[in-house]
Structure formats: C-alpha cells, structure tokens
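The complex appears here without one of its protein chains, the remainder shown in place.
Right, subunit A next:
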Amino acid sequence: MTETPLPLDPGRAPALAREFGLKPEEFARALAILGRTPSLTELGIFSVMWSEHCSYKSSRVWLRTLPTKASWVIHGPGENAGVIDIGDGLAAIFKMESHNHPSFIEPYNGAATGVGGILRDVFTMGARPIANLNALRFGMPDAPRMKQIIDGVVRGIGGYGNCVGVPTVGGEVNFHPAYNGNPLVNAMTVGIAPRDRIFLSAAAGIGNAVVYLGSKTGRDGIHGATMASTEFSADSEEKRPTVQIGDPFAEKLLIEACLELMATDAIVAIQDMGAAGLTSSSVEMAGKGGVGIELVLDTVPQREDGMTAYEMMLSESQERMLMILKPGREAMAQAIFQKWELDFAVIGHLTDTGRITIRHKGILEADIALAPLESEAPLYHRPTVETPKQPVLDAAAIADPVGILPALETLLGSLDLCSRRWIWDQYDALVNGQTVQRPGGADAAVVRIEGHKRALAMTTDCTPRYVFADPEAGGVQAVAEAWRNLTAVGARPLAITDNMNFGNPEKPEIMGQFAAAIRGMAAACVALDFPVVSGNVSLYNETQGVAILPTPAIGGVGVLEDAAQSVGLALSPGQDLVLIGAMQGWLGQSLWLREIAGQEAGAPPPVDLAAERATGDFVRAQILGGAIAACHDCSDGGLLVAVAEMAMGRGCGVTLAPAPDGIPEHALWFGEDQGRYLCATGQGAALVAAAVAAGLPAVLLGRTGGEALALADGRSISIATLRAAHEATLPLLMGS
C-alpha cells in the first residue's frame, strides 16, 4: 500500500483550514488536488502558499498589465529581485518589500527583519548590497502607540542596516491619520553583481543536494505570511509571537559566506527563506525547475527542542537560505560556511517525482504534487468600483488666510515637510565609502560603484493623498516623481520596483483603487521608458475596517556614467535660479490647502507625461553638460517650499523675481504643479533661452545670495528662521 501522511480528523479539518486563512472553496480545491484529507503539515503548506502574501491571488491579474521590458532589463518580476544592465559589465539588482503588519505589532523587530528580508532577496541573486532605502507611512504622532512605533521602526531599520554594513541612503516619510492603526514599512535594497554572474532560483539536477544555510530554525514567525494576509482586529497584540526576530550579525556573515561561495561554480540555484520560510523556498525552487524535492527534516538545524514538521515548514526564522549544489561540491561549500560560523546542512535532494515529500523521524509528513499547487492556486478577478473624480479647485476661490511667508514657515515645520534629520541621523549612510549624495543633500541618493566611475541614483516616492483622491492620476504621479528625482541628480532613470500597499481587496472600492493605480503606473512607465522589474503587494492594510490611503510606493533606480557629474540641491551665492516647467497654481490636494486652509480636497495635480519626459530629458542633458550646479524638483509643498529647501541646504539666501500675473500669489507659490525643476546656474539667461528653444516653459526665478528668502516686493524671512522651523519638529515630537 502507498504510504500517505497522517490525515487530520476530517471533521476538524475545515475549521482548521479556516483558522489558517483558507476560504472554504480554497480548502475544497486542496482536497481535490490531494484526493484525501491533508495532514497538518500539508494544510499548513497549502494555506501559506495560497495566502495573499505568497500567491498574489487578488493582484496578479492587474500586475500582469505593468510594462516589464526594456533592452536593459535582464530579469523582470518573478525572480527574487529585478535585474538590470547598468553598463561596464555590471548589473543592478533591486527590490522593495513591505513589513507593515509585523512593524505595527512589534516595531523594532518588524522593521529590522523587513530590512533583513529584502537584503536577502538581493544578495541571493549574487549581488553585494550597496544601498538600503525605505518608504515609511506613520499615523499622527498623537495617535495611540504611534510615537513608540515611529521610534521602534527607525531604530529597527538603523539597528539592522548599520550592523550589516549596508548604507541607508534614502527614503521618504508621510504622516496621515489613515495610518494610525496600520503604519507602512517598505524597505528597498539595491545591489551590484557582474552581469554574467546572476544566480537564479530554479532547481535542477535530479539527485542534487538541497542545502540549508544560515541561522537555526526556531518557532518564531510561524504563519507570518497568513497574518500579513488578513486585516487587523483588536486582538492583533496576541499575534506578537508571529513576528520574527532579526539577527543582523548572522545576516552579515551570510552575505560574506554566500558571496564567497558564489565566486566558485558550485551553486545550481539559491533562494532565501522569506515569507513562509522553508515551505515557500522549497516549493518555489522545485516548482520553477519542474523537478520534485524530498526533504528530511531531522537534519534541519534547530534552535529549540521538539519542533514538529509543521513548525519547521512554517517557521519564518530569519537569516536562512536554501541552495541546490552541484554534485561533489558539498565539502568545499561546507568549509566556507564553517569559516563564517554558519550552519550548513544537507536536508534533502531533488527527485524526478514532481512532488514535494517531507519526512521527519521516519514518518511521511507531506506529499503534494507541485504543479497543481501552483497552477491551481486561487486567482481572483475581484470586483472593482472606480473612485469618484474630485472637482478641479479654482485657486482664486480659495482665500489665503495667513500670507505667503508665514505660510512658508508653517509648511516647512509641518509633519510632511519638516526635516527628516532626526531619522537619518540614526542611519549609517556612509559605510563602504561610496556615498556621493547623502540623505537630504539631493533629490536622490547617489552611490558610486567601488572601483568604477559609474554610480547609481536611487529614490523612493509616492504621494498617497493624490492616489486616494484619484488613484490613476496618483499612480502616474508616483512613477513620474521617482523618474524626476533621479533626473534631478543627473541620472538616467532605468527601472522601478513597486510596493503596492492597499486595504482589503475584497472591498470593490479598494480593488478599484488598486486597478486604477496600476493603470496610471503602467501609463507612466511606458511614457518614461521606466519598466517595473520587481515588486511586492501588501493588501489588507486595514484596522477595524478602516483602510490606509492607497500607497503604491515606487523605488526608482538610475545610472550616472560618472559619479562626479551628479548634482545636489543646495544653493550657493551668486547663482541664478531658473524654473523649468509650466506654472499653473494647482492647489487641489496640496499641502498648503491641508495645512494652511484646513482642507483635504479637490483633484490632485495632473501629470502631462509628454511634457514630463521632454522637461526631464532637457534638464538631465543640461546637468551632464555642466550648465546646472544644483537642481531640485518641485513636489510636496510647491514652488516656494522647493526654493526654501534649496536655500536651507547651505544656508544661502535668494531674492525672487516678481511673480507673473494671472495666478493668485498663494497658488503660484504653493500649488503643486507637476513636472517642474528648479535649477541653480551661473548662466540663467542662457539656460532659459536653451529651454525655450527646446519648447519648454522656463523663467528666471531669482538670484542667490544673502541670508534671507526675499520676495520681489521686499517681504523676506531669514534662512535661519526657516531652518529653525524646519528642524525643530521631529526632535520636539520624539523628545530629543
């Protein structure tokens, strides 16, 4: 008789399946695949592989519509991370991933393991990580636990990144009440590998050893992927044991050991054990390779006594990898891992059965055909409802209650615009000695590639309030903003990773946000030649029925052939300040409207993608040609906020030219019109002429010098005053 795993009590199995997050019809599908009642371990495997987090069952139909190809794309979505050709025989490997739910429950470890997980996604492909970035959304600081969450998340990101020795070079932060019960922690890693030395995850070679690497397996994080696939309720605190604990020291050793082994030709395939740990790594590697896999769990390095097969397969203990080795290379590989004091264990081998079989203590614990586990995975075309369009606001109909300069001072100290120094002062941004543009100094981080002149520019961007007001326009804007920030340092934007953070996809209005945001992103990606090469989806970001603002965070990567050509944003005395791009005075969804006029209203500013492309291509060419000394895009807060940010960079004042007629003054200075760059140059008239000759709107906006920001009519405010307002907010809130 054929051996089968010990089935669950058929009467109890449906209830347990529900507890594990499987819908009744999904459980029925699992029963059909197996032809019998599953064992506990098998039910665990089905439930995590078919969780939203691992299967993308609600989002896949939409993700497929994103453009993913360009001549420089080596590997798009589907691998552990995206891979692009950046010249000089090099590839950049990058991805962004969320750790929202764990970071809410246990901020320090939730954020820390978010960083650790995304690092592994990148170095598992053969890259040395050269930079970390992040995209954070917090609730209002006076919301319950929120200061503790902010503090813990920042400490966790720093605690992990600083220790592994990868510089944290950039990021973004927003505050909004919609995140009070569900903050977002998205972490991005960028790495560099030789273009011809990329490691993939598809297993191959019947009989080849399956090797476990890294830290030992404990009981932490069991069913973390399932937790990430449900809404929060009042009992979320009880889910604390599903949060993993990070060990950045082990990760540092794992990076060095893996890169040392990768320099040999011993590895067939390798993947990190991320969400759903040993289950997802073994299922995905074997599934992609079209082979079977047999695991014998007795040899899995274990941190605790008496662990069951179910616990080992579902554990999300950190700093672990799974690898397929070529025959005869075990001893050599083991020696490298012993040198780095890491566990190395052969825990199974590849088979020709097309099944995953799991044995423990001589007992068959699971036996599942791999093909249907993937091909029969649930896929939902969930119903969508479009977000109603907001009216375009008439700026002239909105009174300015305080005047231009008082509004500027207030805005610069407001939560969404204040200095992030309190945060980045806790992140090591310089380790490895290649950071050309540091946090706060430029629109994108710039990190040189060791031993090369070449550098990568990196940024994370999204304006969730725009996406909420108009998901499609907001999706366009998020991608355009990333492209613009890379352009503003002189880089050629190449590709993006996306981190789609949304609410409960079973609600049509949420799924409508998702679908429209993807539509907008896709349009921008096509227009800007800026494909998506990797990404992550985080749904069910709701607490007690309240959804977050839809937040498709974009991580953009661009290249500079010579790091020395990059520019920052700080003004110096004796320069002309030139604005390139059209002035409309669009106040809808602006921070001025929210912070000064007290309204979150109106349609968000539209992005004209053709103008965006033409303006950016012109500005980049001028930067690379040496005509522009400093550059800053106009985004949150509008034109005057951008001028002030450039002025505060080195404490250099600026006197502005008279405002053009036809636009109310407050709309002119604080409207968040898109597709605009402020450029500091020694030759303002020549730059304006060149822009106009290229068919682009451009004006000489001001002249730098002195110690104040001065309007043409004589009103002025000192840079020191602006700086004080800008720098005080976060230290005051966080008590340091």
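In this section, a contact is a pair of C-beta atoms (placed from the backbone, for glycine too) under 8 Å apart; a residue touches a chain by one contact, two chains touch by 3 or more; residues count from 1.
Rule of thumb we're sticking to: contacts and distances are computed from a predicted model.
> Please identify the absent chain by the protein name in its UniProt record; candidates are "Competence protein ComEC", "Assimilatory nitrite reductase (NAD(P)H) small subunit", "Cytochrome c oxidase subunit 2" or "Phosphoribosylformylglycinamidine synthase subunit PurQ".
In UniProt, the chain that is not shown appears as "Phosphoribosylformylglycinamidine synthase subunit PurQ".
> Check the options A:353, A:390 or A:426 and report the residue that touches the missing chain.
A:426
> Sort through A:314, A:436, A:486 or A:725 and give me the one touching the missing partner chain.
Final answer for the missing-chain contact: A:436.
> Identify the residue among A:22, A:149 or A:164 that touches the chain left out of the display.
A:164
> List every residue of subunit A that touches the chain not included in the displayed model.
Residue positions of subunit A that touch the missing chain: 155, 158-159, 162-165, 247-250, 252-253, 339-341, 424-436, 438, 448, 450, 563-564, 736.
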